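The other protein chains are all here in position, but one chain of the complex has been omitted.
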Amino acid sequence: MSLVQALFYVMSFIALASAVYVATTTNLVRSIFMFFITLFALAGLYVLALADFVAITQIVIYVGGILVLILFAFMLSGKETLNAIGRERKTFISIGNLPALLLAALFLIVLVNMIFKVDADNLEWIKKSVALKNDIQPDAAMTENIGVNLMTTYLLPFEAISIILMVALIGAAHLSRKGDRS
Amino acid sequence: MISLTGYMVVSAGLFCIGLYMIVSKHNAIQILIGIELMLNAAILNLVAFGRYDRFNNGGQMFALYAIVLAAATTAVALAIILNVYRQYKTIDPGKIDELKD
Amino acid sequence: MNILTLIIFTPLLFGLIIALMPSRWRSSFKYVALLATLVQLAMSIWIYCNFKTGAAFGGINHETQFQFMQKLPWINLDLGAMGKMQIDYFVGIDGMSVSLLVMTSFVLVIAALSSWEIKSNLKGFFILFLILDMAVTGVFCSLDFFMFYIFYELMLLPLYFLIGMWGGAKREYAAIKFFLYTLFGSVFMLLIMVGLYLSVKDPVTGNHTFNMVQMMNPANYEPGSVFSVAAHQTIFGLSARAVGFVVLFVAFAIKVPVVPLHTWLPDAHVEAPTPISIILAGILLKVGGYGIIRVCLSIFPDIASSGAYWLGLLGVISIIYGAFNALAQKDLKRMIAYSSVSHMGFVLLGLASQTAEGISGAVMQMVSHGFLSTMLFFLAGVIYNRVHDRGINHFRGLASVMPNYTAFVIVAFFASLGLPGFSAFIGEIFSLTGAFKSHTVNGLLPYWMAACGSAGILIGAGYFLWTLQRMFFGTVNFKGGTVWQTALVDLNFREKLTLFPLAIMVLALGLMPSLVFYKINDSVLALVQFLQLK
Amino acid sequence: MEQFLQAIDTQTIIFTLTAVLLPLLAFVLNITMRGRWDKISGWVSTVAILLSCILSGFVFARVWNGHPVHQQLLWFTIGNTQLYAGILLNNLSVLMLLLVSVIALPVHIYSTAYMKDDEHYTRYFAFLSFFCFSMLALVVVDNLFLFYISWELVGFSSYLLIGFWFKRHKAIMANKKAFIMNRIGDMGLLIAIMVLFTQYHTFDITQIFADNGLISRSVMKNGLWVSPTGHLPAIWQYIACGGVFLAVAAKSAQFPLHTWLPDAMEGPTSVSALIHAATMVAAGVFLLGRVYPMFNGTELTILAIIGCFTAFMAATIALTQNDLKRILAYSTISQLGYMVMAMGIGAYASSLFHLVTHSFFKALLFLVAGIVIHQMRHINDDNGLGIDPQDIQHMGGLRKKLPFTFIAAIIGGLALVGLPLTSGYLSKDSILIHAFEWADGKGPLFKLIPVFALLTTWLTAFYVARLIVKVFFGELRLLKNTPGIKLHVSDGSWAYKLPLVLLAAGCLFPLFSANPIEFTRSWLFKGFSPAGGFGAESSAYALLPVLVNSLSLLVIYWAWLIYAKQKAGSLLQRGFLYRLSFNAWYFDEIYNNGIIKPVLALGRFTFWFDRIIINGSVNSLARTGILVSKLSSWFDRNIIDGFLNLLVAIVRAIGNFARKFQNGRVQYYLFSMLVIILSLFILKILV
Partner (left out) sequence: MHDLLPFLPGSINNVLDSIPYFMPEFYLALLFVLVLVTDLLFGRDSKKLCRIIACAGILLVVHKDYQQIELLLFTGQANGHFFFSEMLLLTHTAVNFKLIVDVLAFILLLYFGWDDNLNEHPKGQSDLYSIVTGSVFGLHLMIMAVNLLSIYLAIEMVSIASYLMVAYQSENALSTESGLKYVLFGAAASAVMLYGISLLYAFTGSLNLFSGNLVTGLMHVNPVAVSFALILVFIGIGFKLSFVPVHFWVPDIYQGAPTPVTAWLSTLPKIAGFALLINFLRPFIFFQNWNAFDFRLFLEVISIITMIAGNFAAVLQKNVKRMLAYSSIGHTGFAMLAVVTFNAAGFSALTYYLAAYGIANICALALATYFTNVAGAVDMDGYRGLGLKYPAASVCFVIALVSLTGLPVSAGFTGKLFVFSAVYSFYQQTHNFILLVMMITGALITVVSLFYYIKIPLNLFIKRADVPVNSTAKSTEILILAVVLSILIILLGVFPDLLLKYF
């Protein structure tokens, strides 16, 4: 297991470190590209959690969809100007950000505190799940499972989300469209 | 096995980084990225615990929906940000404050 | 069709007629409004004449003893586990209401007559006027707390606009102050009303009820409910019933008004146009007094007894404080407004005494003040209409310029300061007698209160006479010079027509107090008996 | 509650009722017919009062010394108390009924002439009739409630009449003062009535004050005032008496509430004659008569002291006055003091006797004064002099111009002084004798009362003499100062003369007693004295009249000398010098230095005291009242409303706090939201 664990630590480190870079860099482009790294690292973590389908979806939709969208938006909204805005602040952690930093840090402390209080590995339901063999084994083919669930138990959200996407599509198209339709 | 606590800590870390971003960044796109980080923190949680939910697959399914919804939200948000840029020539939310008390 | 229902909704009907009439007929609106009030007056006189007296018609806490009753189911909801919610349309009158009802319809006629001075937005004015008319009439007829409350609140908005749109210079301030003050009282009244509703069950149907008459019977309270007499519930560590009483009392005390909740009154009275001042002083204040009788005393007799001292004290303070303030005023209407505070203090004092004399005196004082304040405000309106000024110091020697006017002023002033032969005297003297007697009869009020109250009569003489002396007597000297002198013509026919019946009424009640006492006596006795039983 | 009554009683009641209501009818007619009947309105009132007078006479004849007539009708019911309106006719009320109408009649007649030229002639008579109605009602009503009503109405009509010339600043100040002062008394009466009502559950005068009435069955026990119908703390008995006394003091102008009366002279003189001399001011004494059983020993003594003091004080003041009517006003106060004092010393009958006689001669004197003033005003108006027509310093020698008036004045004056053959002699004597009797066997301090009463008599003699001398004797001083003025002065028409005749007749002894010397023989006195009455043994009986009257004459003579001498050396004065030779100077010196100056000084002092301290304190009371009212008004505006403003400020403050977050920056919103969540978390951890 050490390999898996090691991988976990590596992935976690990459994810967190890149996220910190994303958060702190003053260069928007770098920040966006660093976000790629974070997402990839997260996908790796998903794999480690035996959720390969989610990991793939993550890469396809996030990296392939969202980030590209963001880049497009970035380009469309005039790169130079935006960069100029981004570079206005030189300092790494300015005084202005101190409250934000403090807030985030306090949140972190509180959350970590909570996590240790919960003792996630010894939760009742996890023990029960392990006992009932309801946990996913590394060799299981979860994709099929997901497929079946998607068509039965989770049919409603599946259908609903199509409408959501449609709405989003219409709306985004409407907003992005310039001027009169004709 | 990887400890679930580990996942949770990583997720908490991501969440807080995202949180930091949404309140400190001066660029709407970066704020959006911050939100994505927070979403990913949640998804990480879901996925990690979804491992113990083989039949219902709740965690993983939720993660999938969350990713798709994030995409939809992002698309809408970006469209709006684009419009804002057209109107204000800036996307610093701190500078867009015509509506206030 | 029930006569009370008719009398309540007649004005609404006429209001609709006005609303539907085209604006070019605007000069006839006032006649329509006047007709509405006259019809009401006729009906109320019919009611008065057909109102039966005798121990079997005491009313108060016996539903069967009310007259001209009508009870229809109104809101009827099945709330499942919570039982049924039933609100009745329930009107009826006893002696307490009938005198005030007649007085109200009389005053409304006068108010309609004095609306001639209104020149702008006639349609709006008369529609609002008639809505207000309906609300005040409704208050005096309702026996269901919910209806009572609705009519009570319904008065506010028309008044707000009537003061705000047709009022004087500071009308916005006065209107909002009035509105906020009274609303402040009534929203808390709503809470108590709901509490009472949920505490009381109709013994017949087994549902909760808003029926005020049933609220007076301790047996109808659900055991353990908040306002149950036996349960001794507390709210914030205070006796729940005491809290209920105080809250309701505050709501009505604002209307009465009782010092220190009175400051809306001078502003509202001064800024309001004459007809509205008349309604405010003539009727609205009585709604407060009536509410104290019908709700505070009757539903919470136990607290009314234990708190009588404080009620009496407030009454005495109002009498003295109002009188002193009246003495200091430079504006005629303001002076009259403060005199109302003083006069209504007698009502509170009389009610607090819980003696037959005191309560009869209080009702008499209310009826009398209804006519008198109407007269006073109308008189103040007369000169205001002529020269748009009311400063006491701005006039001198009016008696030489307007002798008829002065004659009426003298009648009104002397009647107000309690000259025998006029109604206020009867009201005041019996309020005081009741208050004095109270210590011997039921030990509620100390003797000195009555003595202090009579000092109010003295100060009352002071400010009225001083005003007479400053404004009406002496050599003619106006602030506005000769312009005023030509503007200040004596009363015209309409004004005389308005004032004369008032003077007659005031005199008639003073000479024949049995006009009121005969009709109310059974109710007063029933109330006193009820209060003694607790 | 219709009771069967003997036909004769019913008739009496109807007569009384008619007598009372006729003036009211006249009032209503005059008010409603204003503008149309202007000229005959005076006669409407006069006829009404004449009829009243006749009817009163009938009633008087029937009831006097007969059985009292009492009839009542249910007026209204309040609670369990039934209020009856009724008429009570006994010796006291029929006497007053007759007195009022008899005095009112000449005054009415007089007024028709006196007020002839006034533009508000009708209003005057309306008010006058209204006064008569109130006053007549006051004397016949049978319960305290109605009594109070009439009592106030009397005050009100007095208010109207004092301020009749409402354009005169002084008049309206005076009527306000009168009314408010009376209101103080009314308040006292009101409290007294409330106390009695609480104690006895009735307003009925007979039930409470009759011989065997409730009050006679009440006793003081252990600090409680116990009656058959209940009990109250003893203090309320004193308060009730105090209230009644306050009422009496206000209406009958007793110390310390007397200052309104001199001011009230701003009204027409005829009004002063009727109201402020003969009838209304006597109402206080009448009230005392009505409720006499209420008072016990101590309270009566206090009454006596106050009455006596008032009498003396007013008399000293009257010495120095120059205003004709004011002198008479102070004299009235002084005489009322006598009556109150008489009540205090238990001389019930004497007090009422004096009340009646005083009414006649004081009304007479006022009417005389009215004529004089009227004529002086004529002179003033004819010549445009701009003098005060009431100032006696301008007068003099009028006896030649107004002989008729002069005679009337002499009769009235003598009666006032109380010289034999006048009615005043009888009543005043009776009071003085009673006072001495009363003081007998009491402590030395009690003797002061009769002594001062005696002194007052002489002071009275002096000022009356001074008045008459200054007005009627000597030369018209106006002529001296401004010679060549036109004088068209006469006694006036029959409407002036007839009232004087009528009243002057009433000032003489025959009306009251066949015996001009002994008051005990008077029918009036007997009517009020218990059977068997007064023993004639007392030595005072023989001595006092002689002493009093001789000294009075002396005083008058003194005055004569002083005032007549200063003008033209008349024979009389020389005759006096002749008899006393150089002592005249000596007397003069003594008079000037030893008596007059101190007395004048005392007079000035008491007047000053009256003006500054008493009047001042009343004024400062008013000032304090206004100050208090200003304060409370300030309090109202700033504190009570301020509280409201404070509430508004609080609402604003909270609102502003909530708004502070809305600075338009979305990240700030997020930040705030997250901070709140975080604090919730931390709170959750800590709790």
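Which chain is which? They are A, B, C and D, in the order written, and residues in each are numbered from 1.
Everything that follows uses one rule, which is that a residue touches a chain if its C-beta (ideal position, glycine included) is under 8 Å from a C-beta of that chain, and two chains touch if they have at least 3 such contacts.
Not measured: the values here are computed from a predicted model.
The undisplayed chain touches these shown chains across the complete complex, A, B, C, D. The chain omitted from view is touched by exactly one of D:L74, D:L631 or D:I676, namely D:I676.
Here the missing chain is touched by one residue of A:T26, A:T57 or A:N145, and it is A:N145. Although one chain is not shown, part of chain B still touches it, namely residues 4, 8, 11, 15, 18, 22, 28, 31-32, 35, 38-39, 41-43, 45-46, 48-50, 52-56, 58-59, 61-62, 65-66, 69, 72-73, 76-77, 79-81, 83-84, 86-88, 93, 96, 98-101.
Hidden from this view is one chain, which touches chain C at 75-82, 85, 121, 124, 149-150, 153-154, 156-157, 160-161, 164-165, 171-172, 175-176, 179-180, 183-184, 187-188, 190-191, 194-195, 197-199, 224-226, 233, 235-236.
Counting the whole complex, the residues of chain A in touch with the unshown chain are 110-111, 114-115, 117-118, 120, 123-126, 129, 141, 144-145, 147-149, 152-157, 159-161, 163-164, 166-168, 170-175, 177, 179-182.
We take it that only the chains that are shown with their structure count from here on.
In this assembly, the C-alpha centroid of chain A lies 70 Å from the C-alpha centroid of chain C. Between chain B and chain D, the centres computed from C-alpha atoms are 99 Å apart.
In whole angstrom, the spacing between the mean C-alpha positions of chain B and chain C is 64.
In chain D, the residues that touch at least two other chains are 671, 674.
Those residues of chain A in touch with two or more other chains are numbered 99-100, 103, 107. Touching chain D in their complex are the following residues of chain C: 177, 260, 262-263, 266, 321, 324-329, 355-357, 359-361, 397, 399-400, 414, 419-421, 425, 429-430, 432-433, 436-437, 439-440, 447, 450-451, 454-455, 457-459, 461-463, 465-466, 468-469, 472-475, 512-514, 517-518, 521, 524-525, 528.
Put simply, chain A touches chain D in their complex at residues 99-100, 103, 106-107, 110, 113. Chain B contributes residues 1-10, 12-21, 23-27, 29-30, 32-34, 36-37, 40, 43-44, 47-57, 59-61, 63-65, 67-76, 78-83, 85, 89-92 to its touches with chain A in the complex.
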